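For this depiction, one protein chain was excluded, whereas all remaining protein chains were kept in their positions.
So that you can tell them apart, the chains are marked A, B and C in the order they are listed, and the count of residues begins at 1 in each.
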Amino acid sequence: MALRIIITGGTFDKQYDAIRGQLTFKDSHLPEIIEQVRSTLPVELEINQLVDSLDMQDENRQRVLAACQRAPEEYIVITHGTDTMSETAAVLGQAFAAGDAALAGKHIVLTGAMVPYSVSGSDALFNLGGAFLAAQLTAPGVYIVMNGRCRPWDRVRKNRELGVFEEPTG
Amino acid sequence: MALRIIITGGTFDKQYDAIRGQLTFKDSHLPEIIEQVRSTLPVELEINQLVDSLDMQDENRQRVLAACQRAPEEYIVITHGTDTMSETAAVLGQAFAAGDAALAGKHIVLTGAMVPYSVSGSDALFNLGGAFLAAQLTAPGVYIVMNGRCRPWDRVRKNRELGVFEEPTG
Amino acid sequence: MALRIIITGGTFDKQYDAIRGQLTFKDSHLPEIIEQVRSTLPVELEINQLVDSLDMQDENRQRVLAACQRAPEEYIVITHGTDTMSETAAVLGQAFAAGDAALAGKHIVLTGAMVPYSVSGSDALFNLGGAFLAAQLTAPGVYIVMNGRCRPWDRVRKNRELGVFEEPTG
Partner (left out) sequence: MALRIIITGGTFDKQYDAIRGQLTFKDSHLPEIIEQVRSTLPVELEINQLVDSLDMQDENRQRVLAACQRAPEEYIVITHGTDTMSETAAVLGQAFAAGDAALAGKHIVLTGAMVPYSVSGSDALFNLGGAFLAAQLTAPGVYIVMNGRCRPWDRVRKNRELGVFEEPTG
């Protein structure tokens, strides 16, 4: 029993570049985070890509899907930018729903952060802790964990004005 | 649908007293944490007590039980010191198992921290996020969420040498 | 004997806007910082403006000069963006050198940060502490404190490739 974290970038992993004076990607904080949180569940880390999710193309999402298919672990957490988290979740969710044999029996949870881990007041660790537990406690499938809640991939989208994830109405 | 956090103290909420030069309890960080984590699940906070769990007597655990019985919410997270978390979980779990009507249908999760929220490198937010999701995704009952895992109250205890929670063997 | 902090914005005071996903100005962290650092020197805070120093026009620098002239305190620390800190220092330094009566006897120190106070790994508090002491220990005049050093306004400029302040050569 083990959990794989597939890292794709997003706000979660942004850090401050003092020379350029802006938040960018350099490497992932997940290795240090995994030590910090004292997980007794074995964790594999995989840097799949380090991008802003607004810059993700279809090719980027296919790369995430391929990583999920390849993963030998039953539990998968994907750190992802919030802006297009639903789109990537849909790519994975549709493959799962179509009976993709390489996804069968896997518990896949996408999560991210509204404030980077490296900035004070971040929600990154809270969301990651939720994603860990949701991966282990839900039925196989594809989910998003944000704002203290877990929802199936096809019943959640980001409200960009409020900066929270919610169930689409209507 | 709402979640109550019953605060009892423990390492989670310790803060540094600069005059006395040691970690003590003054008040809880949970109000600021709840803002920080952007929960869309309504959250009620209740400071039940602020004690080191090594100092907890049976009376203290009864006070936690009473708070769970009184709570109108279906989901309950209890922040607790790690040293006697299993003992308090047992008090709640035995009441639940005995069919206590005031606990029926409630999802009760105890969690805590090995490093205080106010100290760098803390596991508090990760554990809290896990507890939020475990409360919502488990069957009614009493659980402990620590180290990225959720276990029923009667199948977990702290290994004090290693500083992690594990399943008792034998 | 007292010290006035004239706040102008800059990297020092940038904070993360979770909705817009970028670092912006909302208000200053100086009030909370002053509590944190336990100064026994009386401190007056004045938010003069909250701008990126790359956006500063001559009018902005005149407003800083006016604040220094108006200040009843002998010791003045100005928090400022690093990119044009030297230019503002020159406006103040030339006025001082020209014998501006309203600046006579004042110890004016500009400082800032390469990493915002709200981002982990910030140099803001270190620089501020240096500026406090430099204001009290130098002769009246205009100085820049960055990178653990104090230099007169006309013998320092930012090296943008290295992200440090240095003495101009030649």
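The definition used in the following text is that a residue touches a chain if its C-beta (ideal position, glycine included) is under 8 Å from a C-beta of that chain, and two chains touch if they have at least 3 such contacts.
All figures in this text were calculated on a predicted structure; none of them were measured in a lab.
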item	value
Given B:Gly9, B:Gly93 or B:Pro116, the one touching the chain that is not displayed	B:Pro116
Absent-chain contact - pick from C:Ser28, C:Asn48 or C:Asn127	C:Asn127
For chain B, the residues touching the chain missing from this view	11, 16, 18-19, 21-23, 83, 114-116, 118-121, 160-163
Chain not shown, touching residues in chain C	3, 33, 36-41, 43, 114, 121-123, 125-134, 136-138, 145-150, 163-166
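Criterion: only the chains that are shown with their structure count from here on.
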item	value
Per-chain CA centroid nearest to the all-protein CA mean	A
Distance from the mean Cα position of chain B to that of chain A, given in whole angstrom	26
Distance between chain centroids, defined by C-alpha means - chain B, chain C (Å)	45
Interface hub residues of chain B, defined as touching at least two other chains	38
